[in-house]
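With one protein chain held back, the other chains of the complex are shown just where they sit.
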Amino acid sequence: MINLNVNIAGVLLKNPITTASGTFSAKDSGAFYDINELGAAITKGVSNVPWDGNPTPRIAETYGGMLNAIGLQNPGVDNFINNELPFLKQFDTKIIVNVVGKTINEYCEVVEKLNDTFIDMIEVNISCPNIKEGGISFGANSAMASEITKEIRRISRKPIIMKLTPNVTDITEIAKAVEAAGADGISLINTLLGMKIDVHQKKPVLWNVMGGLSGPAIKPVAVRMVYQVRRAVSIPIIGLGGVMTGEDAVEFLMAGADAVSIGTAALVDPTAPVRIKKELIEFMNQNGYENLQQIREAML
Amino acid sequence: MINLNVNIAGVLLKNPITTASGTFSAKDSGAFYDINELGAAITKGVSNVPWDGNPTPRIAETYGGMLNAIGLQNPGVDNFINNELPFLKQFDTKIIVNVVGKTINEYCEVVEKLNDTFIDMIEVNISCPNIKEGGISFGANSAMASEITKEIRRISRKPIIMKLTPNVTDITEIAKAVEAAGADGISLINTLLGMKIDVHQKKPVLWNVMGGLSGPAIKPVAVRMVYQVRRAVSIPIIGLGGVMTGEDAVEFLMAGADAVSIGTAALVDPTAPVRIKKELIEFMNQNGYENLQQIREAML
Amino acid sequence: MKKEVFKAEIAENKPIADKIYQMVIKAPQITDNYWPGQFINVYLDDKSMLLPRPVSISSVSEDTVTLIYKVVGKGTEEMASKGPGELVRLSTNLGNGFRLEDVFNEIKGTSSVVALVGGGMGIAPLVGLARLLAKEKKVRGLNDEDLKIVAFVGFQDEPVLLETLEDSCNRVYFSTESGAKGFKGNVIQLIKKTGIKVDYYIACGPKPMLKTLAQICKNTSIPLQVSLEERMGCGYGACVGCVSKTKEKETSKFKMKKVCADGPVFFGSEVVWDD
Partner (left out) sequence: MKKEVFKAEIAENKPIADKIYQMVIKAPQITDNYWPGQFINVYLDDKSMLLPRPVSISSVSEDTVTLIYKVVGKGTEEMASKGPGELVRLSTNLGNGFRLEDVFNEIKGTSSVVALVGGGMGIAPLVGLARLLAKEKKVRGLNDEDLKIVAFVGFQDEPVLLETLEDSCNRVYFSTESGAKGFKGNVIQLIKKTGIKVDYYIACGPKPMLKTLAQICKNTSIPLQVSLEERMGCGYGACVGCVSKTKEKETSKFKMKKVCADGPVFFGSEVVWDD
């Protein structure tokens, strides 16, 4: 009998398949599959006040990948708590809320409001530009990453997962910094910064000029970072970046992830999370794995 | 009449199509196309003494890309000068020699020997691990990048192009450092650090565990970095990373590159450099461009 | 409602003008729940292109769906390369269609005119819309004196689907930008030139055209529905890639609505056209 359970920072997920922040909408994704099948639903980044996001075009297709420059559009934490959370309550899955901000205070404001809700965990997206530091991302250096982790850890009554940006020279340095600062887990990777030019229109495809590269194109970078970070810290890791199939999920688990998130794959195939879960089970059956621990230890 | 000429650091290339270092062998590539068609041939990294490179497997395929961990196998600069350079002399194209080393002295030794040859330029691969600094790549921070540039600039009688690694937090910082240190040009990007696991064999596909990701998968990152660096420095840029078609070449030129290199594409299609050149000319004909300057300025 | 992605068989796929194709697909999953103005996602075989291509449902008949599409890039090229009997991967119906109830609420039902306006490929969804309007007209017992359905359609060079539209419209006016056929000019100039008094506009086409029409409708207080296009990621509401800025009627609050899930049909008055 296969056991897919995994414990992430004290929260028991019934399986390791989660939705990557920003690629899941309970109502809309739920039209394609049963949300109860997920190990956890990770919701789109939410900020202290509503954000409009960027003008369009926000999406560009690239070879084996895509760019997005949504600009973190969201209705703000109050709307989220009042209008979106109640809908999520009906599902038998863990709820992880992704949090964004432009200052540490903004992050903290969101976290404080989420403290009083039923959600299971908080995922902190530190790829956002830190406006106090001139727009450098919070995740770009270990000092800033450490500081924001400490502050959020101090006020959060939920486990906090720090979601790291891959656009750094040494991901292990950042990972060690957030672990030392009290992070309960790490998600990686967020998108790689990229750009596409429409050579006929003679301008960037995205209104925002640059955007985040995701999808199978970036999987080797993501697997490498999960592998490196697994060997640098001991807190749980949610691995993501280009997971398209059950075997991709296994690849992340072998690299050292405790769970995985499905992002771009859900745009390419709306039922991807449940298909990937099914493929993971098939792989385990065919290769004699009974639980995730065995997969995670297969390469050690 | 279309003019494809481009001046890179005082060297006039008859067209902007060059071969990316490590993906070109004059004898073997020359079996598929006429090397005289190239703007320049950039040769495989050469070191002061012969290097064996890594054990195999050295190659892994990824979605829309590939990983390599050749380990910079090369016959050493003396063998290169005696056995390979004479063959290259016959061609009516510029010769750019890519140089590698484990210490600044090793780089300089190679450059000194190349000073007395007919080659046109030197491309310095600073993605190599700096053994004095514990294996951090020379290109990983601006201090090291600056130092190596200064030393090589001091002794080189050929123009030097610094080839940057994309595995850094801020590519413009490195680019500005090498420009200030006297670089005559910049090539970017080298490969992204990646990894692939064979989930059936339960081990990394590459003997070296990690390798360099190249191919169309990484093009958005490369275009973004060329765009950023073009706005940060004024020396010429050779852009590369996933160029597969003439329109891809145009995309790099619009982003700010002066020339482009064709790497992985030449593995996918051995005639890629000449095909891409033909497609570039077609694009220029169809869209009314007469020279490269017009393309480079199209987006300004 | 439950949605799915499935493979369906192509019954017909042929060019009907330069670079414009008509694809007929056997897909009862779509026809069963079709409402004019909806679209579907076409998923491609070429693995280098991950994102689906959104295409309006032009019309349906029994168990087939008709798409009208223009080859503008590699995705639509792949679509055009397929022949009858081959399979194509599709989503079930996406988005909300045109709001006919609003049309019949707004028009008086005596000597009123509803105008369908299409620019370029924007003509595609008007075919199914015209059919349903004509049917509703009959159901409600309205004759041509009571309600005229007219269409204004503009093309680059070569008109398509005119006869198909004529089957369900009282009159179809058309123009070409090049002047190759019909009135020379764009569809807005065509509307002005005909001088017909219209009581309700329903439009689909390039944003500049919709914006101009919205301006006209605002000035003359004529109701307008538009079907918007936006570069999409998922096409079903998950990625927030495809938004349009809108203003809530009641609260005057701005909201970035998803074109794919909240639209693609919006009231002209609801869209903030300035961006």
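Per-chain numbering from 1; labels A, B and C assigned in written order.
Following the convention adopted for this analysis, contacts are C-beta pairs under 8 Å (C-beta built on N, C-alpha and C of every residue); 3 or more make two chains touch, one makes a residue touch a chain.
Being a predicted model, the structure only gives us computed values, none of them experimental.
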Touch criterion as defined above, residue of A:Pro16, A:Gly101, A:Gly185 or A:Pro216 at the omitted chain: A:Pro216
Touch with the omitted chain, as defined above, among B:Gln73, B:Thr103 or B:Gln293: B:Gln73
Hidden partner chain, residues of chain B it touches: 22-25, 27-29, 31-32, 44, 52-53, 55-61, 63-66, 68, 70, 73, 215-216, 264, 266-271
Positions on chain C where the hidden chain makes contact: 46-48
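Everything that follows uses one rule, which is that only the chains that are shown with their structure count from here on.
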Euclidean distance of C-alpha centroids - chain A vs chain C, Å: 36
Sequence positions of chain A contacting 2 or more other chains: 63-65, 216
For chain C, residues contacting two or more additional chains: 47-48
